[in-house]
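Note that one protein chain of the assembly has been removed; the remaining protein chains are unaltered in position.
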Amino acid sequence: MSKAITIDGKTIPFEDGQTIMDAAMAAGVYIPHLCHQPEFTPHGSCKLCTVKVNGRNCSACTYPAMDGQDVLNETQELIDDRKKITQMLFVEGNHFCPSCEKTGNCQLQAVAYHLNMLDNHFPLFYPDREVDASHAEVMIDHNRCIFCTLCVRASQQKDGKDVFAVSGRGIHKHLIVNAQSGLLKDTDLEVTDQAAHICPTGAILIKRTGYQVPIGERIYDHKQIDQVSLAASGSRPDAAFPPSLAVETEHLKHGE
Amino acid sequence: MANKIRVATTSLAGCFGCHMSFLDIDERMLQLVEVVEFDRSPLTDIEHCTNCDIGLIEGGVCNSENVHVLREFRNNCKILVAVGACAINGGLPAMRNHIPLEECLNEAYLDGIGVENPQIPSDIELPLLLNQVRPIHEVVKIDYFLPGCPPSADVFWKFLTDLIEGREPSLPYELVHYD
Partner (left out) sequence: MRQFIQGIAENSHYQATHLLQILRQIQSRYHYIPKAAIEQLSGLLNIPRTQIISVVEFYSFFHLAPRGQYELLISDSITDHMLGKKSLLDYLAKKLDVAVGEVREDGVVSLDNTSCTGMCDQGPAGLVNGHALTRLDRSGIDKIAELINQQKPVDEWPVELFQVDDNIYKSGLLLNQQIEQGAALRSAFKRGIKETLKEIDYSGLRGRGGAGFKTAIKWQFCSEEQQTERYVVCNADEGEPGTFKDRVLLNSYAHQVFEGMTVCAAIIGAKQGFLYLRGEYLHLYDKLQSILDQRRQNGLLGINILGAGLDFDIEICLGAGAYICGEESALIESLEGKAGIPRNRPPYPVTQGYLGKPTVVNNVETFLAAAGIAVNGGDWFASIGTEKSKGTKILSISGDCVRPGIYEYPFGVTVQTILNDCGADDVLGVQIGGPSGTFISNQEFDRKLAFEDLATGGSFIIFNSSRNILDMVHNFAHFFAHESCGFCTPCRVGTALLKKQIDKIVDGHGSAGDIVALEELCQLVKSYSHCGLGQTAANPILTTLERYPDLYQSRLKEISFEPGFDLDGALETARRMANRDDAGAHLAQTENEHE
């Protein structure tokens, strides 16, 4: 018999080696996240995917699923705290959505919408950060970087390069690029690299494409990030089933 | 109607875009004025607010006058609402925050292109600029936030009707926008 965990009371099957996030996504259960993308090594830094596992807070994207785990995902406490963590990401950077061409397609914004975040709650930092527009086709606006390292991982794991890295400590963390000049134009980044397209916010943008889709017709203008995320991961919402059906449907799934 | 709900509105470091969007409730305005009376507002030309129920603030805080106006609203409004991106996080005016104020003033009044008779304005009637633009929740306590640049007319309508009809205001997903 296969192994299962429960998320908010729902039985979710999993296979050895899967994290809680993997199991949840496969079963059509959305757990908010920003630094995670299934195709890359999990990072566990944004902490939005924090769930309660047998009473303890764990990052769903890095924590292994283990038989019988009782996972809480959509409790009011977790939702409220995820909203505050999102607000932290907003206040530490300079996120002026009206002037950002990623608006409507931005995952940071979409998670905030999903969590019904209406304000910033905390005092704003207004850090002094740069824009690197040196590259012919790709630009970095450091004001919007949330240090998820997806570009770092995409460059290493998909593009076979080492264009990006996160440097510095504490609140002084910042993205750096692999060029003697420190400029993006002098790296070996190409516009076709996955690293150039992976940014969940508007920190890494492809030039001259920002307004091809008008504001108001963009991804999250119409769909919540949970639907988008699950559809992208190819999950089967039917994989989560009520406990009573769990045993009966198990053999069907394996027979697929 | 004797006890109409008194609403005051103002724009601090804003562009009046939020006010324009508010006016976009169009014919619903007629329904609104059945139960609402406007106090201090660009819509009325009343100069100071007195005992209001709701204060709507557009724009962030960029100068000393903004602080005084904001305080007047806080003192006179039972419920104070941050309206739009600039009130909530400083918005576009706050994009000057990474440039030292001295450089901004020099560029605008002393050595910028096309400046004639260069001098920094120094009239006591003029409000002084803060070194950074701040959101209003850092200066006074704010009760509600309506995001958007601007918030759509439907946001104003949903929020005000909730409040007027005694419901806890809430915005559904479609109405939450930061752009």
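Residue numbering begins at 1 within each chain, and the chains themselves are lettered A and B in the order written.
Going forward, a residue touches a chain if its C-beta (ideal position, glycine included) is under 8 Å from a C-beta of that chain, and two chains touch if they have at least 3 such contacts.
Worth saying up front: this structure is predicted, and the values here are computed from it rather than measured.
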Just one of A:Q37, A:S59, A:N105 or A:S229 touches the chain that is missing; which is it?
A:S59
Of A:A133, A:A165 or A:I215, the residue in touch with the unshown chain:
A:A165
Residue list for chain B contacting the dropped chain reads 64, 67, 71, 75, 100-102, 105, 120-122, 124, 126-132, 134, 138-141
Residues in chain A touching the chain absent from view:
42, 44-48, 50, 57, 59, 62, 64, 81, 84-85, 88-89, 91-92, 122-123, 125, 146-147, 162, 164-173, 176-178, 180
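Simple rule for what comes next: only the chains that are shown with their structure count from here on.
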Can you work out the whole-Å distance between the CA centroids of chain A and chain B?
33
Please output the residues of chain A touching chain B within their complex, sorted ascending.
90, 94-100, 103-104, 109, 112-114, 116-120, 123-124, 126-129, 215, 221, 224
If we count contacts the way the header does, which residues on chain B are in touch with chain A in the complex?
82, 85, 88-92, 94-95, 97-98, 132, 134-135, 137-138, 142, 144-147, 149, 170-171, 173, 176-179
